[in-house]
Structures are given as C-alpha cells and as structure tokens.
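Can you keep this structure in mind? I'll have questions shortly.
Missing here is one protein chain; the remaining ones are kept as they sit in the complex.
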Amino acid sequence: MSYVPNPRPAGDFRTTYKDDNRLFKTHFETRSALVLLAVVIVAAPFIGNYWLTQLILIGIYAIAAIGLNILVGTTGQISLGHAAFFGFGAFASAWLANSFGVPVLIAMPAAAVLTTAVGMIFGVPAARIKGLYLAIATLASQFILTDFFSRADWFSGGVYGALAERPSIFGFAFDSDLRYFYLVMFWLVVTAVAVTNLLRSRDGRAFVAVRDHYLSAEVMGVNLTKYRILSFGISSFFAGLAGALFGHYLEYVSVEGFTILLSIQFLAMIIIGGLGSVYGAILGAAFILLLPQVMESLTTMAAYVFPAMESGKSYVKQMSIGAAIILFLIFEPEGLIHRWQQIRASWKLFPFSR
Amino acid sequence: MKWELFFQLLINGLIVGMLYGVVAMCFVLIYKSTQVVNFAQGEFLVLGAWVCLALVTNMQLPFFLAFIFTLIFMVAFGIIVQTVILRPLIGEPIISVIMVTIGLSIFMQALMNWIFGNDAKRFPDVFGTTDVINIAGLNVEVAYLLSLVLSVVIMAVFFWFFRFTRHGLAMRATAFDQQIAQSLGISVKQTFAMAWAISAMVSGVAGIVIGIVNSVSNSLAFVGIKVFPAVILGGLDSIVGAVVGGIIVGVLENLAEFADGQYLHLGNLYTIAPFYVLIIILMIKPYGLFGTKDIERI
Amino acid sequence: MKPQIAATGEAMATDTILSVNNIEVVFNEVILVLRGLNLNVQRGKITALLGTNGAGKSTTLKAITNLLASEDGEVTRGSIQYEGEDITEIGPEALVRKGVFLVMEGRGILQDMTVIENLRLGAYSRPKAKLKEEIEEVFRFFPRLKERTGLAGYLSGGEQQMLAIGRAMMAKPKLILMDEPSMGLSPLLVKEVFGIIKRLNRELGISILLVEQNANMALHVADEGYIMENGKIVLDGSAQELMDNEDVKEFYLGGGGERRSFKDIKSYKRRKRWL
Amino acid sequence: QDSVFVGHLVDYTGPTAFVGKAYGPGVYDAIQYVNANGGIDGTQIELTQVDYAYKVPEALAAYKAWAGRGMVAMQGWGTADTEALISFVAKDKIPVYSASYSAHLTDPQGSNPATKKPAPYNFFYGPSYSDTCRALAQWAATDAESKGIENPTFLHAGDNHPYPNAPKEACKSYAEELGMTVAEPVVVPMAPGDFKAQCLTIKESGAQYVYLANLGGSVVALLKSCGTVGVEANYMGNVWAGDYVTIEASQAENMIFPSSTPFYGQDVPGMDLVTEIAESGEFSDGGKPTHHYIRGICSAYYMMDAMKWAKANGGITGENIKKGMYAKQDWVPEGLEGVCLPSTWTDKDHRGLMTVAINQGSYEDGEVKIERIDETTLPRRDDWLGL
C-alpha cells in the first residue's frame, strides 16, 4: 500500500472532530455512494433476470469479501479457508431452518453467529502462528471443514447436500429474484456500513495496528491474541452471513460449492479490489464474478472468427481468468480502489498533477 | 495389530514421502530466495511430466534424451515465468505475489488441459520389466527408488548451494531484503530468475517420476497442495525440513489409511489426516520443525 | 548566506569522482522530494552532507545508487555522473561493480546470516575475491567482529555498524556513500566509527560521501561539506568554512562555540533560515 | 410452436470429463441430427449446452437460468446435481434425462417407504447403478461358485461422493443376501493419484470381487497401484468405469463392466442410424465412439420420442413429455432397434430397464479385447424401487 495524498479537496474544511471522521472521505463520495445505491434500487425491477442474478451474486460475494478483508486486508492474516466458513454459514442456516424450523430470516444471521464461533475456533492457531504458516494452517481448516460437510449427515446432509428454502415473513415470500435482491442489498449495505464503522473505531484500529506492527501494538495495550482471533471471528461472521444468503438463494447447499477454488476467488476479490478497502471488496467481487461471463462472450465471439476456438472455448475462458488475475496484479497491484483514489487525487491536484 | 500391513504401509509412506520431500524442496527453494510461495508448483510438476511424455510418445525420443530436454525446457520455462510474471511484482506485498502464482496455476491448468487433454496417459515402460522391486515384502516402483536417490542428491546440492556458494548466499540475501541485496551489488532479477529456473527444473524431475508411477494427468497437480503441509511441517525455509516434512506427510497418510481401513472406518482419513497433524504441530512449534524463527527485536 | 550553486558538467574538475546535477526525485508519482539538487564529491576526499530530518539526504543517496525503484520513487530530472560517466540509468548492481557502495541507513545488515556470510556478500560483486584474506583484513579493522559467531541480527548496534562498514570494505569500492553511520552508537563507538571512516579514506584512498546528523563529528573528519534543506543544497564549502559559518553554528553545531545546555532551551520561534 | 428449448448439462473439463466428453456429444449429435431431419414433427429443438465441470452450484445456476427461459426438458449429467434438482424439476414440471443412473431417481411417487424423496420428473435410460451392481454381485457369486471360492468377499472402492455412493448400500445388502462377505468399503479419491495405500487395504481385506465405483483416471490409477502391490482380485467397474479407453490406459486384465447398448460398429439394425449420427456430428476426433456415446443417443431419442407423443397429444410441455414416457411399453425409439434395449416407464416405477449386459475386457498385445460374458435381467422387486 503506497502513499496516496489526503483526498480532501481544498475548501472542504471540517470544523469538528466528528466531521473529520465521516463514513466517506469527501462530500462528493458520500453523494456518489447514495446516488449509486438509489439508482441500483430503483433500476433493479427493469434490468432483467440475468443482471438481477448477477447483482445478487455480486452482493453475496461482496459481503463475504468484505469479511475476508477484515482478516486479510486489515489484520494482515492471510486466509485460504474463507470458502469453508462461507459454506458453513450456508449449511448452518439450512440446518437451523430444516431441523428446528427457525424462520429463514432469523436462521441466516443465527447461522452467521454459529460461523463466528467456528471461525474463532479455527482462528485459535493465529494466537501462535503467523504469516505464511498461518495461511497454510487456514488451508488445513478449508480441508477439515469440507471433509466435515461431506461426513456430517445430520448437519449438512452429507455428500447429498441440503435443501434451503427461500425466506418469507408474514406471508411475504422472497421467492422472486427481485425480492431476494432487495434482501441481499439490505445485508450488503448493513455490512458495508458496519465494517466501515468498525474500521474507524477502536477495535478496527487495533486490527490495523496488529497488522502493521504487532510487537509495538501489544506494548500500546492491544491484546494481540484477542484481536487476532476476533478478526477471524468477525470475518467468519460475514462469510457465514453471505453463505446463508447464498444457500437460500440457490435453495440448495452442496458440499462441492465451497472448495479451495472459491477461497482463492475470495482472496482475488479483495486483492483486485484493493486490500483493506470495503468498497474495493465490492468492486473486486463484481470483477471476479463478471470476468468469466465477459470472457465467455469474448471467446464465443472469437470462436466465430476462428472456428478452431470452439473446442477450446471453456479452456480459453478459464485461461483468461488466470491471465486476468495476473495482468491485473502486474498493472494495478494496488487494486481497483487505488485507481479510483488516483483519479480522485489527480482531480484534487488538477493543475499540478502530471 | 496387523504388523505386516502396518510395515508395508510404513515403507510405502516413507518412499512416497521422499518424493513429496523433493517437491517440497522446490517450494522451499523459491521461498528461500524470493519469499514467494508458489501455488503453481503442482502445475509445474504436471508440465514436466507432460512435456517428457510428449517427447517420448509423440517425438519417439529415447527416455533419457527426453528427460534431458524436459529439464532444459523447464529451466527456460522457469526463467520466462519469472521474467514475465513475477518480475513486475518485485516489491509488492506478499499476498499479491501469492495471488499471481495462483493466477498462473489457473492459467496453466486450463492450458495444459487444452493441449494435453484431461485424460490420464500412461508412460511407456521406461525401466523395462524391472518396473517394480520388492522391499521387505512391498512392491515398489523403480522410479520411486530412483527418486529417493535423487532426493538425497538434490538435498545435498541445495544445502551446499545455500550455505557455501556466492549465489546461494545472494539468494538468501535477496529473500531477506531486496533493497539491501541490491545495494550489495546483487542483481535481484538474475537471482530470482535463477531460483525459478532451478525450482522449475527440479519440479520437472519430480513430475516425471510421479508421472511414471501414476500415469500422467492434470490431477497430479494436487500433489502441489499436498506438499503444503509437508513444507510447513518442516519449516518454510528449511531444505532438510522439506524432506523431513515430506516423509512425515507420506508416512502419516499411510498410517491414517491403516487406522482408517482397519479400525475406524471413517473413510478419507488418508487425505485429511496430514492437515490435522499440521495444525497440532504448528501449535507446538509455530515455525515448523526446522524453520528459522523471525528475529523479533524491538 | 547566499546559496552557492555547485559546479555544472563542463566546469567539473577532473578530480571530481561523483557529480549530481540538478536532480529531482518524485515518490509515488506525486511527492516531490528533491528539487534540483547539485553536489560534487572529490576523489580521495571525504564530503559531508548535512541537513535536517526529512531534508532528503537518504533519498539523495538512494537516487545516486538507483535504489529508489523499490520504494516507488524515481529521478525525474537531472543527471548523475560517476567518473565522468552518466550513471543516472544504470542498475544498482552494475554500480557496485563500478565501485560505488552504499552503507544504508539502519545499516542494512542481513540479520539471519552470520558475520562471515555478511562479509562474503560484501564481495559478491567481485567473483575472484580472495575471501579468506580479505575477511581477515576486515577483522584487523574490527577485531571484535571476529568473536561474534552467531547471527548478525543479534549483534549490538555498534557491531552491526562495523559489520556494515566491513562489508563495504569487502567490495573494494572507490566511493562509499554512508548514511548516518554514527546513529545509535555509544560515544566511544562514534569516535571509533569516525576514526575508521578516516582510515578508510586515508589508508585505502576511498572517496566518501558522508551523510550525518552529528555535524560536529562529520565536519571534523570531512574535507568539504554541503548543507541541504527541503530537497535542495543551501550552502556548501570546505569543512572549515562551514564550521565557521554562523548559521551552521547556530543550527548544527550548537551555539557560538560555547555549548548551551539542553536544560535551558525554551520554546522559541526559530529564526528564518536559508529558505 | 416451431421450437422448444432444452438445456444440456455437460462436463467436458471437470473431474468426470473422461466420460463426459463421450456421452455429451452423443446427446448433442442425436438432437442436432433430428433437428436437421425435420425436428420433432416440424418442431426444432433449441439446445443449449453448459459445461458445468461437475460442480453442483454451477448446474443449479444453469438450471435456474433455463427454467426462466421456458425449458421443456433437460438433458443432465451427474448424480449430485441431478439429485439436487429433484424438487426443483418436480415443482417446475420439467422432465430431466440424466446420465446419472442413481436408483434414487427411480421412485416417482415414493411408493417405497424407504424412499427419501420421490422423483416424479426424473428419467434415465439404462439400469440403475444399484441394479447394475446387483447384477455384478450376482455374476460374482456364480463366478465364485464355479471357481470353487468359498465365502467370496465383495468390496466397494470409490470416493465419498454421491455418484460412487449411490449403489453402496443396495449392493451391500444384495451381496450379503447372496451369501457373500462384504468388506468395509475403501475410499478412493475421484482424482487420480498414487493409491498404493488403499490397495494395501484392499489386499488385506482379501476381497476377490472389487467394485470400482469411480471412473476414468481414478480407475486407471487404482488398477495400476493395485497391480504394483499385488492385489489379486476381479475388478468390476460400474458402467462409466468400463470402456475400451479405460482398459487401454490401465492395461487391465479381465476387467468386468456392464453396458446397456451394443458397442459401436456391432451388427444390429439400429447401428446404421448411430453411425450416421456420429458421422454427422462433431464427434470424429480420432477414436471411435464408446458405449457412453451410444447411451447418450438413446437418452436423447427417448426424450424426443416422448416429445413426439406430446406434440400429438396437446403440445410439447414438460407434463406432456412425462406422459409420453408412459405411453408405450417395452419400447425402443424408432430407428434404434437393437441399440437401445426395450424399456418401460410407468407413473409408479421409473426403472426403465432391468437388463444388464456384462462384459469382460482385457488389454492384450497392444489391443483391447472385449467380450460379452453374461446378460441378466433382474426382477422388479418392490423393495428395490428407489434404492
């Protein structure tokens, strides 16, 4: 993460400390975010099913990615097991709803809470292990948890998976994609705001301190073990929430959905979006989700021109995903959000920027 | 206890573990000199195996020649990968670099699927009829035994390389701090290229061995994931640790199979046991068995 | 004082080993740190570069040795010449082979290696070095390093500094750039280190560009000096001239001759400086 | 109405691509062939393929997209995804022709109390995995008797995954019923690797009859590893585990495997049509089609025959196609006589076919030799329905 000039434009004076600590750095950004949100909400009924599905999935993945960002971007602990927690949330919510008749709308956050507990248990090694060692230990949790899913018939339905109903409340069922979209948007906004809030308050600062210099953070009074494990917990909470939303969206939860590949995709989202940035995670989720589809249409188009491509279409698609990740990291290693910040900075410095 | 089965599994574990050790060394080599964890390691293996197989079956080269050409190819490949993909990321945070190797692995996997197909293909009998040898009642593929010898040799060479040669030292220096290394006149680019070349080459060797034993298929790349526990158990930056970790994982798998098949009947303990043990060992020794502790002075 | 602009290319005397001409350094494409800096190092001399914190001294050294890239910085204007050759674009490793060696701020010790390994790496750029003898030579300069067999990371600060200098000796450079070699050393060692710097210069004939906070010491060993503030040279001259300069006395050496006590310093608005 | 929409799930790149690349084109070529030759009495079939790489979530996503586009029927692939879709397709009334022969798909009304989930809209051509395995167990029992093996042991070797698991219980209880000893199943990953450890367990169990529940590379690797450690057993593959490609790659000896069609080029009346389809299609890269390809053709033709019926009886809708499947007894799609075996579906029993042909294949002198050694027709036992 390199230095980005303070984005406040000239003339944007703050008169109180409260003001200096707002959700968004500039008025312009606050307004843009609100307008964007309003546009999305109003436009949703008219964009067609395909885009609605995409937006729902982007929303769900974004929630999980924001969660992962707390762990990786903010606390500096690399996790290769996020998909397992995502999956746990999905199974747990289905389990609560199916076995105990918990209303789905309640089962979802409840599942997130259960996932938090599981995340903290798997986060315990973080008290002692650091860096890449920890990353590989989380890889272990990925394998251990998916193995658990395929075994625990009582919980997950074993290898056959579990059905997960769409939620409903007072006879209002979230059975159409449009309705489900609003549910996902609700949770996405809640997540984004909550995490932004977290990051500008005491515990969020402690996470960053632990990332930047854990030795001195501890001397400053930050309880290392607590925050290392807590960050696993909070990150798992959002993974679990997103997983539950995902499960009830597909109405079916299957062991296979939560492989290491998905964990890697989550990582890709936050890195491509911009480590440590909440809004970057959303951008990253959109990028990773839309990339294969864009590639799909590009390769389909290419196949018209070079018919030989037809047989290799799916390979080309997969290759281009790999290539996109590589190219992205080479040319924009700080993520999409950094590009945005630079644009913003050059506006601010306009006459002087090069 | 069914001792005979137990011992056969144990021997099997030792031998397979040695091979994991070789692959783990490739990891360690890259890590030690570039601080990169190469998630495409498995794909490197498979690439080596495919190239050698293609040379043997399509070009009808004798195995020995094909082997040599494969090594040359892998060296070139390692250098290209480093130059094109990793060099631009010098100085970026470690996680970006990890991600790039993951991107590389996705890319290579698809490309190899396309070029070589996704079926398993069998190596022609390389060592003629003496394909297996009986050790203490267990039939073992000759290729494995060769790999065993090979791993000892590679290990010794690596050890000597890092401890005593100027380039070995340069690699360690580069890994520690690129700016410092540069200020000492070490070319970071060359050092990295060299590390990747060596690692790719050794991966190629391991890939060929695994290919001979198991038939060549893209799913062999899973060995890449399998050696993670091995690398970590041994300690990320320890050559000796890599081998020991490999052996531990190999033995563990087989003992897990023993316990599972004979007593527990859980199924799949074979694949999952190393991960449980990994976490337990890390809780006791956070830097693996032989990894160097970070110097934490403040 | 009126700022003196250092000699430019044509006016350069033959005994100038290094000349930095009007360079500008930018970090992250936006932060301008050096703003047209000029400076010369004479062959066989010690040149001191003094300046406040953040003036850009370390940046200058990194710009000369081309080490800025890894910090996202770049030289955007001006040129740097070493022995008459333009080295602005040359890679850091090539520069070491040409005989320019930087002893970095914070010493740049390879902590997870032994003393011997650190020293061997000093000679990395000279494949044919006679390692054994040269290491012994370094140990003659720094006897106490010989006893340290553990990892360099566990050496004390002074020992690490000695190791860093020893490593520079191993490279047999013509020009050493030193970034605050006395930082964090005990008074005894500070003297020792400055002594060594002088010996390197006198006995081995190495030209030295010395960045220091300890102006007193630095000007004592140096032949010439530069004072920089805010990315520019604001004053230069022979070491003696600088020591006699009133402003330098006030800001860098402490009072007009008599040392004033730290205890008596009160908050005051500083006098306007060279800027 | 001049076209109807049919979705087609295939795995050309995932873990089951080994056979997926054989079966999928069978379905595809057959439908394109019919389209080119007048369609379903004039109605074209709009076919969309998605390579879901054997991943359930991807299959679900594709299904949802298709259901929204008014799909009338679907050609599916894997057990996991097909079983995951049971309730959805029942609700949406879309018949699914899967390449999963899981017996769980054969009880449309849940008439067997043991059935967990009735599957009214699921069909497949061929005997179920369970029935196939039963037939193999039966064969094993007779084989053991003829060889004078007392108390033969049967063992299931496959991954912990819906597809290998599907016949596990059914086959176990039938083998026991036949007086065989059933050893603890051995878990063998679906991805190929070094399976010597698993083979040692198999060896230790002393099993003479090993049921290979995986397919392709995994089977090849298992046979290879077991050969190395010296397992002496008869290997019985399921329908996907046995074909000439696998036998060639593993250089197997006397591998037993079932089939429900003749092999390509065999002399039966319907083979001409098969050849025509194969030659018209894109499946022509080198090797000759396996029996999976032919089963794919049968699956497509049964669907299209039912569509024909539906068109004549109120239009091609999911519901009518389902009814079309029940319209005839012991039927064979027109033109495929001798290729697809006469099958019967009723609204109470979706076990279309109870006949299992058993083959033995070996790799000898650089060639694959396959011979048919048995053909069994199992009884339609009520307690087997859906299991």
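By written order: A, B, C and D. Residues from 1 in each chain.
Everything that follows uses one rule, which is that a contact is a pair of C-beta atoms (placed from the backbone, for glycine too) under 8 Å apart; a residue touches a chain by one contact, two chains touch by 3 or more.
In this section, contacts and distances are computed from a predicted model.
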Per UniProt record, name of the chain withheld from view ["Multisubunit potassium/proton antiporter, PhaE subunit", "Dihydroorotate dehydrogenase", "Monosaccharide-transporting ATPase" or "Bidirectional hydrogenase complex protein HoxU"]: "Monosaccharide-transporting ATPase"
Contact with the hidden chain (one of C:Leu155, C:Leu175, C:Ile206 or C:Leu242): C:Leu155
Selected residue (touches chain absent from view) among A:Ala97, A:Leu132 or A:Ile234: A:Ile234
Candidate in contact with the missing chain, chosen from A:Gly161, A:Gly204, A:Gly240 or A:Gly312: A:Gly204
Footprint left on chain A by the chain that the document does not show: 1, 3, 6, 16-18, 20-21, 194-195, 197-198, 200-206, 208-209, 211-213, 215-224, 230, 234, 276
Chain C residues touching the omitted chain (full complex): 27, 31, 50-55, 105-106, 150, 154-159, 180, 183-191, 194-195, 198-199, 202, 213, 215-217, 220-221, 251-254, 259, 261-263, 265-267, 270
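The working rule: only the chains that are shown with their structure count from here on.
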Common touching chains of chain C and chain A: B
Which two chains share the largest set of C-beta contact pairs: A-B
Chain located farthest away, centre of chain C as origin (C-alpha): D
Length of the line joining the C-alpha centres of chain A and chain B, rounded to whole Å: 32
In chain B, residues with contacts to at least two other chains: 113, 267-268, 271
Shared-contact residues (touching 2 or more other chains) in chain A: 150-151, 315, 318
Parts of chain B lying in touch with chain D, wherever the complex brings them together: 2, 5, 8-9, 12-13, 16, 113, 118-122, 132, 138-141, 210, 213-215, 217, 219-220, 222-223, 253-254, 257-258, 260-262, 265, 267-268, 270-271
List of chain B residues in touch with chain C within their complex: 90-91, 166, 169-170, 172-173, 176-180, 182-188, 292, 295, 297
Residue ranges of chain A touching chain D (in the complex, touch as defined): 49-50, 53, 150-151, 159-161, 163, 250-252, 254, 256-257, 314-315, 318
